[in-house]
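Omission of a single protein chain aside, the complex is shown with its protein chains in their original locations.
Read from first to last, the chains carry the letters A, B and C; within each, the first residue is number 1.
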């Protein structure tokens, strides 16, 4: 993990509410593993003491790209970033997604929101391409369909308003498909990233069907490197549970380890 | 006095370290009197709660212009202002310079630093043009020579390093000139704006020679409108002294009213 | 739904909305009259007044800090009579309730200024500053020693029938003690918080940035401290609290009210943007309407903590 003073290479509207920010990051780029994230210091936001975590969408020797959406003061002010501007990053951070498990031949991706970005490198790296389920409120929320199809993935979409694919939550597309592939459950392995409710649903389905599911979790973070204990998640132990740090021990956890909190 | 959401029309290097910021300010522009200032809220400096005061260099029906130099975090971040950006102003503020006194026929201006900007409208407005003394460290610090000459003023310059005009403080140019114009002292009236030491020197000279001198003072300000009592200056009274507010009762004071503090 | 009711009462003082300005940040009223329609405000709270005219501290008197500022103005003022002569007539042209912030060097001082100003019909309430961090005499001490504190509140109470609002010092281990003491001594309301004792040093000259050496920290920087103090005080007393400390947006005011404040004051934000107080009033009304909140009482102290 490194701290690097990167430079904005490109900053453009990506799709729907999402923007793509491409940064020259020769130190961090080459180290990136699928499912990792960077901790970004937002320039010209003097009153903000905390960095902001963003999943790494794409990465190479030169640098990396993230997809982000404005949801608050930090992501709002990111919108004014200009090519050439310096941006301080910490990264790559977190454990990232594991390789395909032994005996697993049918990877299944489940994504919503920025989860599509978080899963892209995994989709690219996995030795076999399987089925990718994308969920969102409406068509505009569904990112990267082309990118995933170009990698050879069978993309299935669900939207709450039915403007694209199945109407309903992503599970409305996932469940029937699973029902049809019961005999292949041994070969199945799930990788998911998206809203908390989606991750919980995927986790429950995995547990109920004894499937292996890797969930990339989102928690508010301060340090991003495991030092402050802000981002903790309850992880099962023999005796009960322990705190695991989303930023360091995660963000990817095995669904069967997670103790889901109410609300 | 008004609060106006103005827009950056032009922002360019002016001369030496000074930049000119031109703002569309149809509400404030038309109200401006010579020697007044605006209180500017610096955009994108979220951690700064205070505005910054700037003398009005030029003003018309459409708006106004200021000249500024980077001396700290506020003026530094002003440098990134782009045409079209909104800028909140309070103004025009302060009393400004008085008209030429009765029986006065030979106005004398003494300026240093942004004082040249602060005196420009006065130089333009005065019914008769006299002599303008400009001082600075070096040639690059001397602003607006052409503008003042174009208005018909006889401009005399002094620089500490002698790179332009007389070598030395502005008084090195002013004193000899005064010595040659003793017989016209009745007709003389001085208007000055610049560093505190320069103002004090001009004030002392005025008192010693029973000349009328109007000094535009610079004090740190918070509210800029007379409410907080931050910017106070000691002003003589029959019985002793009282606090006068530089932002509201000033910034222009009659030299003989001012009680100069040590340091 | 129909217009929410923003009315708030502190003793006999009726504010048509819960927003006033913080003493010392709004002068004596006229200074901001060009920028703010004073009659839009729930009340105008003016700069601290003591019995006799007072010159205050030398300069520099303020200094900007991260998301805040230090001030050590030192309570200069025209004195009680001077205020009556210079300022009361100005307010005859307005309907807005007038809250006068008072202070004293001695307990007797507090009583006398309360008596003199309390007799003024135009004045709606007195805000008693027992927590000025910037005057050598009394000042802060009365705000941090509960026995001295009681003597001041008792004295003021005994000298006027006007509503008295006690402005508490933030730099205490337990603000509830002071809140309860004020209520027991007959205070009609509390004001929380005053600026927090602080300091900044110019490392080149090695001199403090303020002539008074130390000053009070105000602005967004202290908002989380103020919200906590309001929340604690509100649990200790039933009299209304005017919450203040870094209020810049309507949402900040709503946060204070949910924490337990009945009213709020806009202070440092007046310097940043004189239109803040009116913007906050309109924003509170809109927020209440959007959230089907019919009255301030319905919102006050509803924090689920």
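For the reader, a short list of remarks on this structure follows.
Assume a residue touches a chain if its C-beta (ideal position, glycine included) is under 8 Å from a C-beta of that chain, and two chains touch if they have at least 3 such contacts.
Remember, it's a predicted structure, so these values are computed and weren't measured experimentally.
Touch with the chain that is not drawn comes from one residue among C:106, C:214 or C:275, which is C:214.
Within the whole complex, the absent chain has one touching residue among C:179, C:259, C:278 or C:296, and that is C:259.
Contacts to the hidden chain, counted on chain A, fall at residues 1-3, 41, 46-51, 88, 90, 219-220, 222-232, 243, 248. Against the chain not shown here, chain C presents residues 65-68, 70, 144-145, 169, 171-174, 196-201, 203, 205-208, 213-214, 217, 219-225, 227-228, 231, 246, 251, 254-255, 258-259, 287, 302-305.
In this text, only the chains that are shown with their structure count from here on.
Taking the mean Cα position of each chain as its centre, A sits at the greatest distance from chain C. Averaged C-alpha coordinates put the centre of chain A at 57 Å from the centre of chain B.
Centre-to-centre separation of chain B and chain C, using mean CA positions: 36 Å.
Touching two or more other chains at once are residues 66-67, 220 of chain C. Residues of chain A in contact with at least two other chains: 46-47.
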